[in-house]
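Quick one: the structure is below, and I'll ask about it shortly.
Missing here: one protein chain of the complex. Every other protein chain is in place.
Showing subunit A:
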Amino acid sequence: MDYSNLRRQAASMKKGLFDQGHLDEQFRQVEDLQDEASPNFVEEVAVLFFKDSGRLISNLEQALEKYPRDFNRWDAYMQQLKGSCSSIGASRMKSECMSFKDNCGKGNVEGCMGCLQKLKREHAILRQKLESYFQLLRQAGPTGAATRPVM
């Protein structure tokens, strides 16, 4: 197997994630923490992020269906999600979080609903792209047979 080609593909994929605005500098900070003692650290962080963000999005969807509208609760959920996005450098998701919070502040229910749908799309896109990226990294790595955490 041509490992150098796989590594080039992975590098190109990662560059694309940055160029398209899915990831920002914070992701590089997370990468800098990966070392021999924690060889899968970045992927572990990503798994945690998608588990946590999935839960928060689900909580938010349920909250949005309830009456009366509780903008404070919605904002609190989104503040948590925004924090998680910031930690991993999920830039486009973070932008949607901020738009949602803006709409919360204005009491704009339709705006909030629209932002949530965009957020879910960005979440799904980032998850798919990062899964592909990590899969390539595993294939390109020294062993080429690392175990795959469930995302």
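What we mean here is this: a contact is a pair of C-beta atoms (placed from the backbone, for glycine too) under 8 Å apart; a residue touches a chain by one contact, two chains touch by 3 or more; residues count from 1.
Basically, contacts and distances are computed from a predicted model.
Looking at the choices "Response regulatory domain-containing protein", "Trafficking protein particle complex subunit", "Eukaryotic translation initiation factor 3 subunit H" or "ATP synthase subunit gamma, mitochondrial", the name in the UniProt record of the chain not drawn here is "Response regulatory domain-containing protein". Interface note for the absent chain: among A:Q9, A:N59 or A:S87, the touching residue is A:S87. By the touch definition given at the top, subunit A reaches the unshown chain through residues 26, 29-30, 32-33, 35, 38, 41, 44-45, 48-49, 51-52, 76, 79-80, 82-84, 86-89.
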